[in-house]
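Every protein chain except one is present and positioned as in the full complex.
Labels for the chains are A and B, by order of writing; each one numbers its residues from 1.
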Amino acid sequence: MSEQASWKFTPTHFALGVLLILAIAAPLAFGSYHHYLASLCLINIIIAIGLNLLTGNAGQISICHSSFMAIGAYGTTYLVSKVGLSFWVALPMGGIIAAMFGLALGFPALRLRGFYLAVVTLGFLEMSQLLITELPSITGGVRGMPASRPALFGYTLASDLSFYYVILAITLLAIWCAYSIINSPTGRAFDAIRNSESVAQTLAMPLSRVKLIAFMLAAFFAGIGGGLFASLVGFIDPLEFGLWTSVRYIIIIVVGGLGSIVGSVVGAVALTVLPELLRDFKEYNELVFGVLLLAFLILIPHGLVSVVPRIRQRLSGKTNSQPAISKHGAGV
Amino acid sequence: MSYFTIDNLVVTFGGLRAVANVSLALGKGEIHGLIGPNGAGKTTLINAVSGLIPHQDGRIVIDGQPVHQMLAHKRAEAGIGRTFQHAETFADQTVITNLVAGGFAHRTSTVLQDVLGTPGKFAAERKAFAEADKMLDIFNLRALRDVPTGDLPFGTLKKIDLARALLAQPRILMLDEPTSGMNSSEAQEVITACKRIAGELGVTLLIIEHNMRVIMGLAQMIHVLDHGEKIAQGTPQEVQRDPLVIEAYLGHGSATHA
Partner (left out) sequence: MGFSDFVQLVVAGLSSGSIYALVGLGLVLANKGTGILNFAQGELVALGAYIALFYSIVVGLPYWQVFILTLLTTAIIGGIMERALLRPLLGAPHFTVVVATLAIGLIIKNALRISWQEAVSTFSSPLDHLMLQIGGININPQYAWITGCSLAIMGMLALFFRKNLVGKAMQAVAQNTSAAQLMGIRVSRIFTLTLAVSTALAALAGILMTPVVGVSAEMSNVILKGFVAAILGGFNSLFGCLIGGLILGLLEIFGGVYFGGLFKDITAFVLLMFILLVRPHGIFGTAEARRV
């Protein structure tokens, strides 16, 4: 009850409300291409939020997030088209299968300190790309695989607008879950482990278990994103799931802000819309984003979300006391 | 058999015996001091007891329950708590978040509840924050509640570290130089807190302290380490008169500087 008593309508709530109304109403004024692009933004938000829990909060690295996406995409599509399950059953199952792969990968790597997880995920990335082409009976091999739009209450979500609203609902659910995790013992264990594994252990936090939970959660979010992505595009392109896609999600959370849900959202929207605007320079995309990533790491390590409070601080004339970056750092 | 015993503990670093067959016995609610010159192995002992570094031999028993084969987080669950020489607060998080993390061992929500955000989870959150807020008042940290700890002076960080460890409700609490970096009024605050922790809560305290005045007034029993070995044990008065102890300190430098 005390929470209700202390709950106030703050400018943040106002901003969130406006954003939500915009997310619901604005697409009505635009055309199908924009609905498609907006849906893409939402899917990237889902995947980035998961990765940010793993990396920004728990301090662990995954270079195979595109593989988890692939597992979700192929898994969901296979379960729908070959097994005949409903999309709404297949989608979470795709996420669960991705999480199971996360468990199998993380189990050997996360017991050990240091960089093993990064290397294992790099290895899994290469192997998953190989298996996609080598197992054409499941994946369609190099030619890819068609995927269909789901139906809801007997009504097929064929238009990009209708599917957009469904993805919006799932994205809001994902944001809610991430918010709840961050404000929970599990989320505090993530943050503690990122800051200091020693301290975390002396506070009764089981290191390997907590890291595995973070890894499986991130894989689950990526799997869901992958399943939605396949259905949105209507086709699974095996070339979509390489190193570049994984790095793109890392760029999203670094540019947006590590450990911040708002950061994931800002980063995902920026990094989805920007390449679309720069489509004429497609050849230079990866190069430009590589430079962008490096620049953010060195110059703005806390991401775009850290810029607004800093400007506000400077305007109000307070001394600039930015929170120190934890030197104990992630993972080691 | 004492409430908390460390029996013949051995810790080696590549051939070097950092802790050599050290035995301690502490009764419930007692305050013991662990002193010795720099490099005597005091922090190493605490690290080994809390499970952060492996020990090669020896037993650690709390109230009849052996814990020396457990992983560090299991030992914490069994009631071993500690603070750190360098405080080790989570620099990018606020004071209150640091404290709430201390209550992890007593969480009541499951991982699934945490993920789904059930009402039960939020009720548990409110309780955890209420506990931490109480601790905030006990240590006079209320004004700093929402400040990231990276900006705070060292003495304050030491208090936060202690408060965080207390929220885990340990049965044994090992404090690594709890008053370092503090002015005398802050140090007095910690001394009073330690007496209450032992006296009212019945927590057994093992305190590493360089400030002799602090430890002599606080501990009923002092253990002295030198070069990894225990060279003396006794009441503060006995230890201060012990020729071995005096030699160990004079051989290494002044004994009484803060």
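Convention: a residue touches a chain if its C-beta (ideal position, glycine included) is under 8 Å from a C-beta of that chain, and two chains touch if they have at least 3 such contacts.
As the structure is a prediction and not an experimental result, all values here were calculated from the model.
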Of A:Ala23, A:Leu37, A:Ile61 or A:Ile300, the residue in touch with the unshown chain
A:Ile61
Extract the touching residues of chain A with respect to the undisplayed chain.
55, 59-61, 63, 108-109, 111-116, 118-120, 122-124, 126-127, 130, 134, 198, 244, 247, 250, 254, 283-284, 286-287, 289-291, 293-294, 297-298, 301, 325-332
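To be clear about the criterion, only the chains that are shown with their structure count from here on.
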Chain-centre distance (mean CA atoms) for chain A and chain B, in whole Å, is 39
Within their complex, state which residues of chain A touch chain B.
2-3, 176-177, 179-181, 183-189, 191-192, 195-196, 198-207, 213, 217, 321, 323-327
Residue numbers on chain B that touch chain A, as the complex places them
50-52, 71-73, 76-77, 80-82, 84, 88, 90-93, 97, 100-102, 104-105, 107, 109, 111, 113-117, 121-122, 124-126, 128, 148, 150-151, 164-165, 168
